[in-house]
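What you see is the complex with one protein chain gone and the rest in place.
The letters A, B and C name the chains in turn, as written, and every chain counts its residues from 1.
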Amino acid sequence: MEASEILKQFNDVWQLRHEYAKDWKKRTGGKVIGGMCTYVPEELLYAANILPVRILGGHEPPTLATPHMFDMWCPFSRDCLSQGLKGKYNDYLDGLIESNACLHMRQAFGAWEIHVPTPWFYWFVMPNAVRSPRAKTFLRGELAAFKEALEKLTGKTITDEDIDSGIDILNTNRRLMKQVYEFRKQDNPPITGTEAMTMVWASQLMDKREHNELLRQLLEELPDRKLDRETGVRLMIIGSEDDDREFLEMVESIGATFVIDDHCTGSRYFWDEVVPEKDRLQAIANHYCDRVPCPNKDWGMEDCSRKRFPHILQLARDFRVQGAILTQQKFCDPHELDIPSLTRYLEDNDIPCYFLEFEVTVPVGQFRVRVEAFIEQILAEELFV
Amino acid sequence: MVEAKKVEFWRWPETSWVNPDIDWKKGKFITAGIDVGSVSSQAVVMVDGELYAYSNTRTGYDSPESAWKCLNMALEKSDLTADNLDYCIGTGYGRVNVPMAQRAITEIACHARGANFMYGPEVRTVMDMGGQDCKAIRCDNRGAVMKFMMNDKCAAGTGRGMEVFADLIGVPVWEIGERSFQIEKEPPMISSTCAVFAKTEVVGLLQEGVPENDIIAAYCSAMAHRICELLNRLGIEEKFVITGGIAKNIGVVKRLEKEMGVTTVELTWYAPKMRDKGLPFETQIAGGIGAAVFGAAMLERGKAKSARKA
Amino acid sequence: MIVAGIDVGGKNVHIVIARNGDIMAKAGAPSGINKAEAVEQLYDETLKKAGLKREDVSQVVATGSSGQRVAFAGGVIPDAAADARGVIRLIPSARTIIDVGAEEGRAIKISPEGKVLDFAINEKCAAGTGTFVDTMARALEIPIEEMSKISLQSTKSIPMNAQCAIFGESEVVSLIHQKTSRQDIARAVHDAIAGRVGSVARIVGIENDIVMIGGVARNDGFVESLKRELEMDIRVPENPDFVGALGAAAAAAAGITGEKVEARVVEKETIEEGTT
Partner (left out) sequence: MAKYKTKGLDCWQRAKELRAKYYKDYAEAHDRGALRWEGGAWMFDAVPQSLEGEIHVLTEEPYGAAVGADPKLQVRYQEAAEGKWGCARDLCAYLRNYWGSIVLNEYAFGGEWPKADFIFQNHICCSHAKWLQVADEIEGGDVPFFCFDVGVGAYDKIEDRQIRYVVDQIHDGIEFLEKHTGRKFSDEKLIQNVHNTYDSACYWAKTCELNMAVPAPLDEKTMFSLYVLGCLEKSNPDFAHFYKYELYPEVQDRVANQIAAVANEQCRVITDTQPPWGFLRVYRYLEQYGIIAVANLYTNSLIGWWTHDDKGDLVPWPTLAEQGITIKDRDHALWLLAEAELKGKSQWAQFYGAKYKNHFVTKIAKQWKCDAAIIHLNRGCEGTAQHQMETKIALQNMGLPVLTFEGNMADEREFDETRTYRLIDLFVRETLGLQKVAD
């Protein structure tokens, strides 16, 4: 299959996520369970033959959410709830998991629990102090409880072999996506940022075994793929969740390419693998504590250091970015709390930054001029020498 | 259009000017910069990097039309025509819809470059108050953008806001500045951040019989304050200049200077020259100037080739 | 008994004079800057229409955001209360009222007796108000009536980010640049505001019959958009912008005058706040 064909399939899954999930249930007879954040331990869900799907917004004004979440809650969380209230998930979602996410997603979950008919709810207590060794011990216990709950739900015991295959499916997916990202280091990447990120969205929505298959084919195709476009300025995009394809396409149509990201709908989701060890649950626990943290969980044990910042800088260097666009869902506290520090940190390391605040729908006109100007700023030499 | 019937207090008068001392036929490069903003449009024509002609007009429903309108108005009193242009750059909101332009550059880059041309190379911070946005720009001695910020989501404190206000109290926008100082003591600023709710607040004050000039003052300081918030985020560095329509409103400028503790730069070498020519100095053409200057530089550096038709 | 109801809103004044529940005369006019003056003038006109003198009117009740400006009123009642009284009188089956005026969009849930059970008002932002419509019409360079008409000819819905009136304007401009037809833009504007108004209405929990009043209710294009948004039918009484005044008159007839709004606050000891 042609690379573009594969990438189109990713886009289709993202666009038609509900149809895909319904079809998957028909095909496999398995359960589909939604997650509201990337701290849901999907390894165990795969071990239980459950398809985990990330709840995403629909990029339409979340008018149904207003009676349940007033205006100060982030547009993404309100959009997610709105999708639920619209009944988009009614005829297939078997359960919903909250993994101690930010207060905004907790709001959406709380209202969903009451107003969106869903057979099963689970509150997974992902610890916040991920840099404390104590968190790993605690999380192991939490995983054991979660495993039990899943066994009760499916009526099937989860064996070590099941967990191993769950870990393997996830790790393979992580490894393959990382290999695809590798291609973005090239001078003229054979895959656009929009395509690459859509690939990640798809992996949060489709059966990773199928996703892995497509990734393997993609990896064969990419070496020979030539894109009929200028790479232009190499940009990094940073933020919480972002599946705003319209925005990514706009930026990549005006002389720039996103070569890397730090998003929980991007690299932050899959960058690190589970390091297998005899105690499987402990191995998974270690992974979720050691992975690149959400700003919400990123603080030092003896000082005010952050773990995520040097990681972002390393990515920026490895992928040779010329500038970074910091996006933020309006009202997103976890990121708002980091952005002033992150901007200083990157600019001190000679990476120009530009900040954009996102709503459910992006005012493309307004954003275009800002991004164009940012690109011109980076390319100043072209205008002045 | 809707207000067609009444007097339009919110409109700056349309202006145009041609430099009598320049014989464009002797010029090597004739470049134009056309800034089609969301509210007003300017055309600037330069001969070898010297200001030759400009116009400042209102943007209409259709931007290609507006672009032609302002270019024609600039050349009204000259025998120079669009066909004589070597290179034309479009900027501003409608930059991609400027039919006679060979290239488009954003108003951010153009305003920084224009300010550098108009106010000299020591300019480090440029504040452009446009119709619907307000940009704070940090630039280097070449007028290259180092960093910039724009107001987000809410248009509180934009030129448009000021227009709505002028229209509301029925005071011509060009009188606002002066009137804002004809007061006994500085009143507290209008508190509402929303242009529409500010309107409500103003009506309230008028009803309570607060003198018009006090309200004007209150609105000017509110607007100055909003701009300061943006400048604070960017971090202001002197020399500091303001371009765009609001620069003509001393009511805002003086209050902004006071709050920021800076003084906006007086025009450098350029000013006397223009005054001698009896030129009503037009701060709104900074974007157009920047565009035209970019054009000239590109031709000189052979980065662009002449598109002259006649 | 002859009574008068006077509704002084952000943009217009409306007056209704009624005798034993029957309207004798009504009139509306822009309130302008000096609302008090506008009221006096319009009141005299209305009295003239009705062939009455001031002393013939036994009770005057004012309402609206500037109701306090009516010096000669016996009292002022909250606008939502006036809405409720006015609507229940015209459409007894009404349970949800949506009132979109120049500066405010509000939803009111009422009992069969016309008692206000719950209400919600668009907060902070001008999106979802009549002013927003006006601004957009201005950007489109067409009169509101025109905008209302042509929006009905559109079949396409374009999502529009109605965060701010001024930016809405520039969004309209960019749609124009993208060569979008005025019809579609007009509808996009109405849909956007309908979205805001619709979500305000949902807060009180929408119950049939839904009645829309206020100046914007005259805008058929908007009402269509709102119907689509709520997926429910909406009834609009004739003269929807007189309902507030009518309600005030009804209150006057019922002897409810509310109260003159006076200095509100009784400061006792100032307390330290303090905490999370």
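Rule of thumb we're sticking to: a contact is a pair of C-beta atoms (placed from the backbone, for glycine too) under 8 Å apart; a residue touches a chain by one contact, two chains touch by 3 or more.
These numbers were taken from a predicted model, which means no experiment stands behind them.
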Partner chains on view for the chain not depicted: A, B, C
Chain not shown: contacting residue from A:331, A:354 or A:367: A:331
Which residue of A:49, A:100 or A:165 touches the chain not shown here: A:100
Touch with the omitted chain, as defined above, among A:9, A:83, A:204 or A:296: A:296
Contact set of subunit B toward the excluded chain (per top definition): 191, 193, 228-229, 232-233
Touch residues of subunit C, complete complex, unshown partner: 77-78, 80-81, 84, 115-121, 123-124, 203, 258-259, 261, 264-269, 271-276
Contacts of subunit A with the absent chain, listed as residue ranges: 67-73, 98, 100, 102-104, 106-107, 109-111, 113-114, 123, 125, 127-129, 132, 134-135, 137-138, 141, 295-296, 299-304, 306, 328, 330-331, 333-334, 336-341, 343
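Please note the rule applied: only the chains that are shown with their structure count from here on.
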Centre distance in Å when subunit B and subunit C are each reduced to the mean of their C-alpha atoms: 38
Whole-Å gap separating subunit A and subunit C, where each centre is the average of the chain's CA atoms: 44
Residues of subunit C engaged with two or more neighbouring chains: 124, 163, 167, 170, 174
Multi-chain contact sites of subunit B, meaning residues that touch two or more partners: 93, 133, 153
Of all residues in subunit A, those that touch subunit B in their complex: 330, 352, 357, 359, 365-366, 369-370, 372-374, 376-377, 380, 383-385
Touching residues on subunit B, where the partner in the complex is subunit A: 93, 105-109, 113, 133, 142, 144-148, 150, 152-153, 294, 297, 301
Complex interface listing, subunit C residues touching subunit B: 10, 33-36, 65-66, 69, 103, 124-126, 129, 131-132, 134-135, 137-138, 140-144, 163-167, 169-170, 173-174, 176-177
